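Every protein chain of the complex appears in place save one, which is left out.
Chains: A, B and C, in written order; residue numbering restarts at 1 for each.
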Amino acid sequence: MDFRPDEMTRAFADEARTFLDEHVLPAEPVLAKQVEDTPGDWRVRPVVRDLQEAARERGLWNLFLPPGPHGYGGGLSNLRYAPVAELTGRSPRLAPAAMNCNAPDTGNMELLAHFGTPAQQEEWLEPLLEARIRSAFCMTEPGTASSDASQIGTRVHREGDEWVVNGRKWFATGAMNPDCALLVVMGKTDPNGPRHRQQSMVLVPRGTPGVSVIRPLTVLGYDDRDHGGHAEVLFEDVRVPAGNLLGEAGDGFAIAQARLGPGRVHHCMRALGMAERALDLVRGRANERVAFGGPLARQGVLREWAADARVEIEALRLLVLKTAWLMDTAGNRAAMQEIQAIKVAVPRAVQRILDRAMQVFGAAGLSGDHPLAEMFTAARALRLADGPDEVHVAALGKAELRLQSSLMEGVVQ
Amino acid sequence: MDFRPDEMTRAFADEARTFLDEHVLPAEPVLAKQVEDTPGDWRVRPVVRDLQEAARERGLWNLFLPPGPHGYGGGLSNLRYAPVAELTGRSPRLAPAAMNCNAPDTGNMELLAHFGTPAQQEEWLEPLLEARIRSAFCMTEPGTASSDASQIGTRVHREGDEWVVNGRKWFATGAMNPDCALLVVMGKTDPNGPRHRQQSMVLVPRGTPGVSVIRPLTVLGYDDRDHGGHAEVLFEDVRVPAGNLLGEAGDGFAIAQARLGPGRVHHCMRALGMAERALDLVRGRANERVAFGGPLARQGVLREWAADARVEIEALRLLVLKTAWLMDTAGNRAAMQEIQAIKVAVPRAVQRILDRAMQVFGAAGLSGDHPLAEMFTAARALRLADGPDEVHVAALGKAELRLQSSLMEGVVQ
Amino acid sequence: MDFRPDEMTRAFADEARTFLDEHVLPAEPVLAKQVEDTPGDWRVRPVVRDLQEAARERGLWNLFLPPGPHGYGGGLSNLRYAPVAELTGRSPRLAPAAMNCNAPDTGNMELLAHFGTPAQQEEWLEPLLEARIRSAFCMTEPGTASSDASQIGTRVHREGDEWVVNGRKWFATGAMNPDCALLVVMGKTDPNGPRHRQQSMVLVPRGTPGVSVIRPLTVLGYDDRDHGGHAEVLFEDVRVPAGNLLGEAGDGFAIAQARLGPGRVHHCMRALGMAERALDLVRGRANERVAFGGPLARQGVLREWAADARVEIEALRLLVLKTAWLMDTAGNRAAMQEIQAIKVAVPRAVQRILDRAMQVFGAAGLSGDHPLAEMFTAARALRLADGPDEVHVAALGKAELRLQSSLMEGVVQ
Partner (left out) sequence: MDFRPDEMTRAFADEARTFLDEHVLPAEPVLAKQVEDTPGDWRVRPVVRDLQEAARERGLWNLFLPPGPHGYGGGLSNLRYAPVAELTGRSPRLAPAAMNCNAPDTGNMELLAHFGTPAQQEEWLEPLLEARIRSAFCMTEPGTASSDASQIGTRVHREGDEWVVNGRKWFATGAMNPDCALLVVMGKTDPNGPRHRQQSMVLVPRGTPGVSVIRPLTVLGYDDRDHGGHAEVLFEDVRVPAGNLLGEAGDGFAIAQARLGPGRVHHCMRALGMAERALDLVRGRANERVAFGGPLARQGVLREWAADARVEIEALRLLVLKTAWLMDTAGNRAAMQEIQAIKVAVPRAVQRILDRAMQVFGAAGLSGDHPLAEMFTAARALRLADGPDEVHVAALGKAELRLQSSLMEGVVQ
């Protein structure tokens, strides 16, 4: 549990910070302009393409994917990736995409690296690693409490050499983007099987007949069109070859769990970066803006907020690092409770920090003139992404109250 | 301090509730469709026009404006208006507009009724009361902490028979609407005068040369285009006749204060209606949605949230009613601390209630498919509207800590 | 729902305030001295006796007991009693006892007035109304979750002309006092009967053979010896005459419920008085104590706390008054949800207000030199008195989530 960054970590983090300061932050107004100029477009904007090139040159590319037996991934361990991921969170619309480290592609690439056949990897993983295509993950359904996987309504049945998919999904992030070529779809292949063996994961090319991308959904008013939005997608008798199953039939639940672990941790790392960005902005504002006879920085309530934010960020960052370290050294499964803990605690804290930061900026803080409102929305959405917090809190609490509690890995305890 | 609704109140509230259930709520999807179909439009949509007609027939019109010496206003006292206003909050995009009780027009109509000359009333107030034109209030400025009125940068100087306005305002709600004919603008006529006599209030027709409506601003991703949006407006050598001052030169600050009191109370009333609507939606969802073996309604955390919400709503509604009663019986000035109290407490509670309601709905709760996300945004914005909460908290606390505390009007204390 | 105090209320409240300022507050150090001087004593101290005489002369006596068909009670309606009860909360160790309005005697007197036979009333109620004897209520048991009445372990069975009581009770407030002559004991007379008809209420003279007052219990370090403490009491084959049942066999649960309603409301009223006292003390301290260059009153955090406290007190006071009014006009049963609401909300808020007040006083705030620590403890204890808050929250939430919600009596809603 040595959290101090080693030389390699420090080198990558330094590079990422320079890239952020010199390329990404200055590109923010460029993106805003490009989005304004092409309102009907759901594609990644040109400025992101430019940044991707620059990032790639600097070796800031696909760092999220640790090396593995799969042969892909020149990336970093979770612990080494943490500071880099946090830095990308400071400019969440640009930096992760620039470094090809943005959800949901990262999770999909992980799945393909771990569970894909060589053919699947060649067809999907390699272009994803090159950012030549984008992908979406289709799990949540409009009609059911999707955190309870036993309720998945989408059906996948075998007809001859094909799997036939029928169902309705939504909040498929990225699926509005015409460059999104792959939909990873969870459906039931065996609705009467054991509870956690009913589901399978199917790879569906977005252009397959029967796939209809129905409409975009908004998140607190944002459609995230520069990231491919969040789509409702209808699958009507969609036929894909037998080889398009990821893993075996019945593996769907396990694969989803495997996918969600690192994804949640990356979300938390980036969320801390959003909080740091907010503090940076608040610091600037508090010193520059004057009200009732002095700079805002002299007001007790701002000091209180800044102190609270600093303490929460520091404590939660350490918990994220511990989680990453545990995943690296004991495996994602061993870190399950830590992952639940940060999944719940980090977005909640970051939402509060951003809420207060917006308050410091007045009405401007709610507008598109500062990144606060958008980051606030992202933090708020994290409390529902990959299952509502309450499901995780209940699971954590249940484990904690067990008489022979299999506590989280304590430091000594 | 008799809060029980009298017969008149009950009659209006019953009428409003029937109107809400039979006309307004069914019109919500119609509005959504009309907005979707005319994305470039900032005008009030046809469905609102239809509802306005229906509301007017039922006598649900301009109820916000209590009768006064001005001869306008067949409306209700604050206490009687409260239950009606709360009901309109259940459908905040439609009901207030339908009944011509929506901000910022209500505040502007009040000002014109109280401080306007007969000529001003004829020109602006009467068409506003008929909903033939709309208006905006231009107070907040991008460059200053506008809650500190001494910092207002807009300048208004006299040249011959005209006032000349120069400055930049933003978050002028409604000003994107081409039907918005009147801008009520606060500027300094005497920058070296006594702190609270420097400001004046000018009536500027939106079409006056030199007025540029620069751009719309968003609030957490919403542009509120069906309400005329929130605009940045530039005033460059804008000339209006001498008669366009509201009140006397130097009255601006006092007029703004007068305007904000009832406005804040109306906001609070409607916010409680939003909370009740959220509870209605949660109740439906919790009984219909099943997860992990039972309806959500059986989960402890939902019960806890529902109980907390109910208790907060009940207590705060009483405080709002007390405030309204005090305004009716002792005047807006006497109710200043109560107004500050509810201005701070109500939006905070309602934001929390809506945040949890969204959580109950999962990702759908954040989307445009339910009114929760939009109401959440409205509640969030209220914490900044008419000055950030922190300014009011500080003022309240300062008064409370005074040795000879001029406490809020206690019940007996 | 007219909460404004009428003339009668105002007269009693004025009298009570004068009595408080002129007699009770000056007696606080006297009580402290008397307790210090007689550490082994569990009786009411002489200063209380003196105050009782003074209160009685002023007509401030037994005000808690509204007139009823029972012929006892020259007291006030709940709504009229509220301001008086709140005032007594400002000096909680002295004022309620001085005016013979202190728990648990008040609840016991109510029971005797409502359910007692003339013989029981003559023997117990009349001396209680004269403060010649004291009483205790024996409900909570050490071994069970006593908020679930079905778990009561104490047994009461009939043998000939007698009831025989066996069981162990604790937190019997007042029972350490040798002047405590009556124990009102809940036990099961029919352990196999319908869930809420198993229990009966027995009147047990404290001196009856088989009654052992085992030991005093502390509450956060306080033994409350000047109020008769909180006792563990053992009942071993305790025999009382057949006539000592309160109501009929099987009425115990209903009687307990009847008892708890007004008791909870009185607790809330007094708790608000504790909060007001805390604010008074904070106000004094904040203006007198200087740190880091100015009086504490200038610090932002104190202003924030004072404002929060004021807003919470105002809102909750109104909710308490509404509850009282509802009890007066529609009966205790109709006010059940309101009672639960204030039972949960008031102590929680008052504990927080007191916690912060102690913080303002520094270490002194935790000591016996100011009444804050003791009032804090009292507020904390209220969150468990008459059932832990969580039971009430769950019940409230369950009701609120019912599709046909029997909402609390709304103002118009």
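One rule holds for everything that comes next: contacts are C-beta pairs under 8 Å (C-beta built on N, C-alpha and C of every residue); 3 or more make two chains touch, one makes a residue touch a chain.
Here the structure is a predicted model, which is why all the values come from computation and not from measurement.
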Sole contact to the chain not displayed, among B:Gln52, B:Thr154 or B:Gln299: B:Gln299
Options C:Glu53, C:Glu122, C:Asp148 or C:Glu236, residue touching the unrepresented chain: C:Asp148
Contact with the hidden chain (one of C:Arg80, C:Lys343 or C:Arg383): C:Arg383
Contact with the hidden chain (one of A:Leu94, A:Val211, A:Ala306 or A:Leu372): A:Ala306
Which residue of C:Val35, C:Ala54 or C:Leu217 touches the chain not shown here: C:Leu217
Touching residues (missing chain, whole complex) on subunit A: 1-5, 9-10, 13, 83, 86, 276, 279, 282-284, 286-287, 297, 300, 302-311, 314-319, 321-322, 338, 341, 344-345, 392-394, 396-398, 400-403, 405, 407-408, 410-413
Where the missing chain touches subunit B, by residue: 299-301, 303-304
Touching residues (missing chain, whole complex) on subunit C: 140, 142, 145-148, 151, 170-171, 217-223, 289-292, 296, 299, 301, 355, 358-359, 362-369, 373-374, 376-377, 380-381, 383-385, 388-390, 393-394
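The working rule: only the chains that are shown with their structure count from here on.
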Relative orientation of copies subunit B and subunit C, as a Cα rotation angle in degrees, nearest 5: 180
Centroid spacing, where centroids are CA-atom means, of subunit A and subunit B in whole angstrom: 37
Subunit B and subunit C: spacing of chain centres that average the CA atoms, whole Å: 43
Contacts with 2+ other chains: residues of subunit A: 299, 301
